[in-house]
Each structure stands twice: as structure tokens, then as C-alpha cells.
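Note that one protein chain of the assembly has been removed; the remaining protein chains are unaltered in position.
Let's look at chain A:
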Amino acid sequence: MGEAIVITSGKGGVGKTTTSANLGTALALMEKKVCLIDTDIGLRNLDVVMGLENRIIYDIIDVIVGRCSLKQALIKDKRFDHLYLLPAAQTSDKSDLTPDGMEKIVAELKPEFDYILIDCPAGIEQGYKNAVAGADKAIVVTTPEKPSVRDADRIIGLLEQEDIESPKLIVNRIRNHMVQEGDMLEVDEIVQVLSIDLLGIVADDDEVIKASNHGEPVAFHPNTKASIAYRNIARRILGESVPLMNFESEKGMFSRLKKLFSKSK
């Protein structure tokens, strides 16, 4: 029986879709059966990031209203045989998607897959409620910026009211030099405010944007910083304990010294 994980953030543009695509890819690389669900009706992106846009025939709304079976709507990934995508609808009426419908779909997928990753739309309205409905666990994505942390806090508050395990945090798009100069919130600070477990940190990496444009998740390429970060996160999801990236030590020396000084003052 698989596990359904919703990936959410509250604020838009912090990297929910990128995270979904990359975690899906990373888990698939570890021989897990994964299904990605895009619930951002009207603004679907996950298919583009995965490079599967041209294969879409049916979408999630078609499944809900019964125009096709769930099997027919699932798109098999180009690179893996055990990675699937259930795309969002681009044109259909988004009010057709309901929490009940979502729960049904997730329940139908669970026996078939190890992990079901649900990409949540931005905001806290209907779209969010739909995405959360079928989930067992939640991952909250934030960036080291105040507005994004604020929204993450709000989302965590809402998730606490759901029947879901305590959410885990991913801090995305960390820019080394800015953190070092104190212009960006530090990961420790974010974790302290949000007071949930940290699942991983991801560096702001040009490769991510390049990869998105090529329709190939960065996690598929082994050597970039972001790729390693996503793979580490995937391993943590599987229950391995992986230390927070060398990233930390890379950022190390300087800011550690700085921290030492700021503590001793």
C-alpha cells in the first residue's frame, strides 16, 4: 500500500512543481513506483517540467467526470517505466474537482504505487483543499524569504487541522552568498519559527531552470547541487538518515565564524 504525500507551500513560485517533479524522479531512480498528480487545474505545469506535455490525452477532470478510466489518463514517463503522471486539466471547469473525487483517485492509486506525490496549487482555497484531501503526509516548501516563510506558517497551521501527519519542511532556493552576507534568512531561523522537522535544503541552482526548460527534471542529472539535494531528500523520505548536504559545510567556515562571534557578544 502506497503513501500519498502532498507538496504545498501557500505562496506561489517557491518551487512546488519543481520539487514534485524532482522528488518523483529521485524516488523513481531508487526503483520506487511513483505517481505524480498535478492538481493545479487551469495552470498545469508539472507535465511541462517532466517533458510529457505532448502525451496528454485525458486529464484528472476527465477521470472525475467519467470520460475515461484512471488507467487511461495516467501518462508513463519517458525515462522510467514505473513513474507516472496524472495531469491537471487545462480548460475544463475546475469546480468539477472535489475533495471527495481526489480521495477516490488517491485511494485507487495507492495499491498500485509506492508513492503518490500530489502537486498542490498556490493559495489556500478550493485547490488546496482538493490537493490535501487524499494525502497521508505533507511536505511544505519554502524559500528563505519572509513572505514565503509567512505563508508556509499559515499553511502549516491549516495542515494541522487536517488528518495528516505533522508536515515536513523543504527550504528551497538557498543562495549561498546571500545567506553568508546575512541578506537571506538562515535555515535554522526558518526551522525555529515554523517549528516542524526539516526534510532537506536545496540550493538555488541555474541547472534547475535549464532542466525545466528541457523538460527533464534536474534530479535526473547526477552531478548538480540541486540534483544531489533532491536525491538526499528522496532518501530521507525512504527513511534513510542522510546528513544535511555538504552544502552546510560549504557555507561553513565563514558563517560559522560569524555565528560564533554573534553568539559570544
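By our rule, a residue touches a chain if its C-beta (ideal position, glycine included) is under 8 Å from a C-beta of that chain, and two chains touch if they have at least 3 such contacts; residues count from 1.
Convention: contacts and distances are computed from a predicted model.
Remark: of the listed names "Probable septum site-determining protein MinC", "Lactate utilization protein", "ATP phosphoribosyltransferase regulatory subunit" or "Urea ABC transporter permease subunit UrtB", the one matching the undisplayed chain in UniProt is "Probable septum site-determining protein MinC". Annotation: of A:40, A:59, A:114 or A:151, A:151 touches the absent chain (contact as defined above).
Residue A:193 is the one among A:43, A:179 or A:193 that touches the chain not shown.
Interface residues of chain A with the unshown chain, by the touch rule above, are 146, 150-151, 153-154, 156-157, 160, 192-195.
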